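The complex is shown incomplete by one protein chain, all other protein chains being positioned as in the whole.
As written, the chains take the letters A, B and C, and residue 1 is the first residue of each chain.
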Amino acid sequence: MTKTRLEAFSDGVIAILITIMVLELKVPHGTEWSALRPIVPSLLTYLLSFIFLGIYWNNHHHMFHATERIQGNVLWANLHLLFWLSLVPFTTGWMGENHFAAIPTAVYGVVLLCAAIAYTILQATIIAGQGEHSQLAAAVGDDRKGKVSLLLYAAAIPLAFVNQFVSDAIYVVVALIWLVPDRRIESRIATPPRH
Amino acid sequence: MTKTRLEAFSDGVIAILITIMVLELKVPHGTEWSALRPIVPSLLTYLLSFIFLGIYWNNHHHMFHATERIQGNVLWANLHLLFWLSLVPFTTGWMGENHFAAIPTAVYGVVLLCAAIAYTILQATIIAGQGEHSQLAAAVGDDRKGKVSLLLYAAAIPLAFVNQFVSDAIYVVVALIWLVPDRRIESRIATPPRH
Amino acid sequence: MTKTRLEAFSDGVIAILITIMVLELKVPHGTEWSALRPIVPSLLTYLLSFIFLGIYWNNHHHMFHATERIQGNVLWANLHLLFWLSLVPFTTGWMGENHFAAIPTAVYGVVLLCAAIAYTILQATIIAGQGEHSQLAAAVGDDRKGKVSLLLYAAAIPLAFVNQFVSDAIYVVVALIWLVPDRRIESRIATPPRH
Partner (left out) sequence: MTKTRLEAFSDGVIAILITIMVLELKVPHGTEWSALRPIVPSLLTYLLSFIFLGIYWNNHHHMFHATERIQGNVLWANLHLLFWLSLVPFTTGWMGENHFAAIPTAVYGVVLLCAAIAYTILQATIIAGQGEHSQLAAAVGDDRKGKVSLLLYAAAIPLAFVNQFVSDAIYVVVALIWLVPDRRIESRIATPPRH
């Protein structure tokens, strides 16, 4: 089965998610600088979520680039990932409008954790279909980054009830870990000569 | 005529539909757990509609994968399907905001029934253009799943006025029937060696 | 220059336009049948605009299918068309919410007329770049349908101030004229054997 449409559909969904978050940035009514102040938290949350969705798109891109063929269950594992990502604009809006209050911050982490789990499942599904000696399996390796992210999210959720800014800091740390594109896969793929 | 743009356009529309439903999940104003309670029915309805649109995308993907060439009338049969799917966010919002009241539940079923009929017409249009001995005709066979779905929707609509939760249960059953990807087509296509 | 991205971008814009119109269908607050009554005009207008955008997508598809290569000015002629189409959701919402009042009905026609002119310009731009003996020039011929549509729109705009339902009827007539897909182009293209 070809992966072209799966990529196109995922591109479409992530492109829409990354842009409809902007609709949560309500146009202020005043025209002074102070009119922008209430949307600063929304803007910061938007930036964070933009980076997270950008990371997912990036890694999704690299992962399917290293994928040779897909089975029917990959379609569903992919939709499962897209479902959790589709909740990001909602939690982004809730956290941003409430200036990083405890519960919205925790719920933001829950959705990120579920998305990360869904990504891990998707990765495992693809590898299962390709065999352990596939290009992707080699590139992913022991998936240290993925495991660390899962742990950090799992820590950030309860910590939001202690001090939500600790959780926010953890989200930023996870984003920074991933901002470096997944060179593991890229370097493996780059090895064979391409023309 | 190439099917690439038809697929791309359908991918775009379904990707947008599946994500704009999220806009119906109004960001709550409070920051306690209880602030999330009123959106639970909307979230459940969203999940159900996400699965339905995912099923349509999945089956659409499989169907066109098994399609070799298309005629002009397929474009219109496809747009007809997309029209009914485009009403899903509206009925999803109505049913979700009204906690599965009788009439919104019935109307939700009407739109699903019309979409299912439109899908059946689209399938028949493609097969008519390809001949009875085509790969798709063989893969679809007697289309038992499709016929059962039509019957279940037709039953769920009047039953909403007896007890709407019976209808909701039927919608869940139809979703479960289809969650298994259309292996009929997949297995047929998988038979010839592909590289 | 390749036409792939121009097609993909146009597909994206039209797919979004055709679906965001659905956001104008405000979810009613009541749960009785009567709650649906106020949105009937919006639903009818949505259906009409869905068909118009479907026609444009269809003809756009056929036109670029018959186009071998494009120049830079085609990108702009195409964006010009997309600009007018992008105003369709706005005029659709205005006409639908005001139950086909005179001025919104006339403005709806103005946007359709401008879109039709933009389409004619785009077609002429492509043909100019390909030469008069191109496949597309032959397929378009004297473009009778296009000219009749322009005349009908131009008539519908002033007639909205006499009786807006005459204008609405004219819009429906134009839609019916085009609902038959552009077989001129299709038949020409179908002639050479394709594999």
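Just so it is clear, a residue touches a chain if its C-beta (ideal position, glycine included) is under 8 Å from a C-beta of that chain, and two chains touch if they have at least 3 such contacts.
Note that this is a predicted model, so its numbers are computed, not measured.
Per the touch definition above, the residue from C:Val40, C:Ile103 or C:Leu151 contacting the chain not shown is C:Ile103.
Among A:Gly12, A:Gly72, A:Gly109 or A:Gly146, the one in contact with the hidden chain is A:Gly12. Of the candidate positions C:Leu79, C:Cys114 or C:Ala154, contact with the unshown chain belongs to C:Leu79.
With the whole complex as reference, residues 7-8, 11-12, 14-16, 18-20, 22-23, 25, 27-29, 31-33, 35-36, 47, 50, 54, 57-58, 61-62, 65, 179, 181-183, 186, 189-190, 194 of subunit A touch the missing chain. Contact between subunit C and the unshown chain involves residues 1-2, 5-6, 8-9, 12-13, 16-17, 20, 23-24, 69, 71-73, 75-76, 79, 82-83, 86-87, 89-90, 93-94, 97-98, 101-104, 107.
Here, only the chains that are shown with their structure count from here on.
Copies subunit A and subunit B of the same sequence differ in orientation by 90 degrees, per CA superposition (steps of 5). Chain centres here are Cα means. That of subunit A falls 26 Å from that of subunit B. Between the Cα centres of subunit A and subunit C there is a gap of 37 Å.
Residues of subunit A in contact with at least two other chains: 12.
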